[in-house]
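First the structure, in the form of structure tokens, and then the observations on it.
Shown here: the complex without one of its protein chains, the others still in place.
Up next is chain A:
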Amino acid sequence: MASNKKYWKSVEELNENSSIVETLRNNEFVEPIPVDEFLGDKESLSSSSTTRRDFLKYVGFSTAAASLAACEGPVVKSIPYVVQPEEIIPGVADYYATTMADGFDFANILIKTREGRPIKVENNNLEGAKTGANARVHASVLSLYDSLRLKNPKIAGKDATWADVNTKVKASLEDAKAKGGNVVVLTNTMASPSTDALIASLVAKYPTTKHVVYDAVSESNALDAFQAVYGVRALANYDFSKANTIVSVGADFLGDWQGGGFDAGYAQGRIPKNGMMSKHIQIESNMSLAGANADVRIPMTVAQQKQALADLYYAVVSGAQPKNAQIAKVASQLKDAKNKGVVVTGLDDVNAQLVVLAINNALQSEAFNPSDAILTRKGDAKAVSQLVADMKAGKVHTLIMSGVNPAYTLANSKEFVAALKSVKLSVSFSMKEDETSSLTTIAAAAPHYLESWGDVAITRSNYSIMQPTIRPLFNTKQFQDALLTWTDNTVAYYDFLKSFSATSLAGKSWNQAVHDGFVASVASPLTAASADYASAASALAQAKSSNFDLVLYSKVGMGDGQQANNPWLQEFPDPITRVSWDNYVTISKADAEKGGFKNWNVANGGLNGSYATIKVGNATLENVPVIIQPGQAKGTLGLAFGYGKKAALKEEMQVGVNAYALYANLNSNQSATITVADGEHEFACVQLQKTLMGRGDIVKETTLEVFNTKDAKEWNPIPMVSLDHKPTAATEVDLWDSFDRSTGHHFNLSIDLNACTGCGACVIACHAENNVPVVGKSEVRRSRDMHWLRIDRYYSSENTFAGDIELKEGTSGLMNSIDTFSGMEDPSENPQVAFQPVMCQHCNHAPCETVCPVAATSHGREGQNHMAYNRCVGTRYCANNCPYKVRRFNWFLYNKNSEFDYHMNDDLGRMVLNPDVNVRSRGVMEKCSMCIQMTQAVKLKAKREGRLVGKDEFQTACSAACTSGAMKFGDVNDETSDVAKLLEDERMYHLLEHIGTKPNVFYHVKVRNDK
């Protein structure tokens, strides 16, 4: 077919005079290929020992050899122990009780070890243990295998021996003693009585020594207040299970507030029992985890919060009526609750902390327990700033640091770094060659807590033992051992600890204490001294609003940032914003519009946002990504600690901005200004859909009043479908024949939406148990995250979810619907929040199973939906057909692949892998297996012992990690099990029940106490 069309290959052809076009018409390449260079020299070509025939022979031979070699199986070596330790049986896990204490997180835990390798953290469920292992505690086992750990002590940047280090330090200490120079021991809160004793003996030997405690994230004001009233530098303890009215003013007590660990008690009171549940009122500026769980949430700036707290104080103490109607209601509820009420505050202000103690004492609150005070924060902000001043003035001769990184965590870190030069000898005990230890004279390699001995007093009634679960991986030494050496003590720290602890074991033997991991006693009562509460309250009442209140906080995932090189924690999506691999400033929608800050989605589904520049005093933080946060109080900003680290961090982990730069005077409430900066930031956000759009059957909710007074059919209706044109309950219609599941085990997982606080400990526990790979920021951004268990977070677009449903029901007509529904995509300014953990629902009639062309996914009689990875050919039909979107595809090979340089790419990091679970390869689908390796192990144990499986013996990683009791796993065919009872509960419902998948995971309707 003739055509007049002219086709052109490049822009050059448009220029008729181009020489290139002319050349190309005749030659294939513009420039001649330099063949002469290698073929031109005839002599060298002919004299080559490799002829063309030889070449072909070589090619043929190597191809044949390669293909033959591929047929050979690899030779696997097995190296048994020479002398096998008695307690180790290859293939059987051992559990050791120990205590995590890294200065920020403290918990009594169990460590699961396999062939001598710690591979997982479990809760210590003995009565009296201080549990509350959060996501970071669960992830801490991976930090043990951090490839960037300090492997040797270093002097002036060069590897040295411990003998050299000790000689050098001792010489410096002697020199200081002789010259009267000051020695400062700067540590984090170790809460270790034996270490305190060792430091005291160092002070006795070198009298110019001073001990300064420095918490990166300080509770100094709360400590000062408690000390003023009770005479002990500690924090008041709270048992929220004993409260029925909880008022929190800026305290994220389900997060890291005052050391955290309150969720178990809180959740206990949140499950409606006999028509009662606690009422939780949260007054705050950032949307915190506690705020997201609150029944009533009142967003306020810091100044407003202070005034509200003063009002509450006056209302409780003198009966004065607060002017603000909302606060007045709170005050009256609090007064009605009497000793069942409790007030907590996270305001970083000594007056606020004093007033809270006064209110709780006035209420005689049962939940308030000052006697069993928390000892895990001791930091003294004033002493730290004094230290920097002294260093600047050249008054510090020797500086010994342990567990701190002031060059990163101090707001005035530049001053600190400069002043460090005037210190004659500086030592830093650290696991990393971080910002500080790379500058000190001596970088002393410290062991991980899983390689250390120790004792920890978490509260006044607790004495915990830390025991090593693995030999030190590197040439490290504990700070305590060094202290013993420096004080001319020849005993090892272990022996010292053993004799030291004898008085604290309350009748338990040493072996028993090590076995249990802790000793619980009764704390001696503390009595409140009188303090000037009235002037504290009046100071609060006069609080003035600033330009923007910046509230610095710590994220559930990152904490104070010492585990920043932990890929599990980096990939952990924040429970509230659902953003991973980042920190960001949160701002309210109104302020964002005013200031010109935007969030938007781009074509590949990724979330982008503006940058901001934040100024606090003289400090400026640039290129801070902005997230518009529903529920953020107008006039406030939130920013998380722990990011923006650079030293001893893999490149992929160097994300976010350093919020410590704005942490002036270690106060988390700052006055700031914010301006738009150029550029756009790419977030890795795993959930872009913010609201439920009125789909009340996904997260079912009701109010306590309705729950108590109405029939379950009204607040937990069974969805109806049409059968023969008659409405029929969805549970009664079925396309498929059902298996008989009455015999044997039938596993179900129960999730109580009332108890779930969204803390995410289960997400990390699942990661650790199931060898879930880390995919990195850019892959998460492409929605290719691999988490088997996600915790969906939904905001209401009206003020309440009930309002959403009403709005949706009331909508009719096409145009009306379009307007309404597009409006419903945006969350409200102060929305209700709901969390919903979603993993594979293990449907009895699973849509994924029917579409798999190779039967790689199939159903087990015990209720689990099996996934045979090696059978999977990667069509991804199953993921498309899954209504819950819980299947994850391995787009790449995530292990032994330098493109994904996380723990699975180095030998050390791979030590954390669970040997009972397959490491998946590229191109296969994976998903929650309901921890079949754990249920199988329990069954096998019972079979071996010839007995029935015990009550609630079955567990999954998530249910075992859940301290709030939201997740309960078990066999519903065993009538005595918890889960069988929960299945019969009238709050029970299945997710998307109307599609008839008959899941083995069920939820409990969330009840809100919104009176």
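By definition in this document, a residue touches a chain if its C-beta (ideal position, glycine included) is under 8 Å from a C-beta of that chain, and two chains touch if they have at least 3 such contacts; residues count from 1.
Convention: contacts and distances are computed from a predicted model.
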item	value
Identity of the absent chain, which is to be given by its UniProt protein name, from "C-type cytochrome", "Branched-chain amino acid ABC transporter permease", "Na+/H+ antiporter subunit C" or "Putative outer membrane starch-binding protein"	"C-type cytochrome"
Among A:Asn293, A:Asn599 or A:Ser929, the residue in touch with the chain that has been omitted	A:Ser929
Given A:Pro90, A:Gly157, A:Gly605 or A:Gly810, the one touching the chain that is not displayed	A:Pro90
Residue numbers in chain A that touch the chain omitted from display	71, 73, 75-84, 89-92, 740, 742-744, 856, 858, 860-862, 864, 866-871, 916-919, 929, 932-933, 936, 939-940, 942-944, 946-949
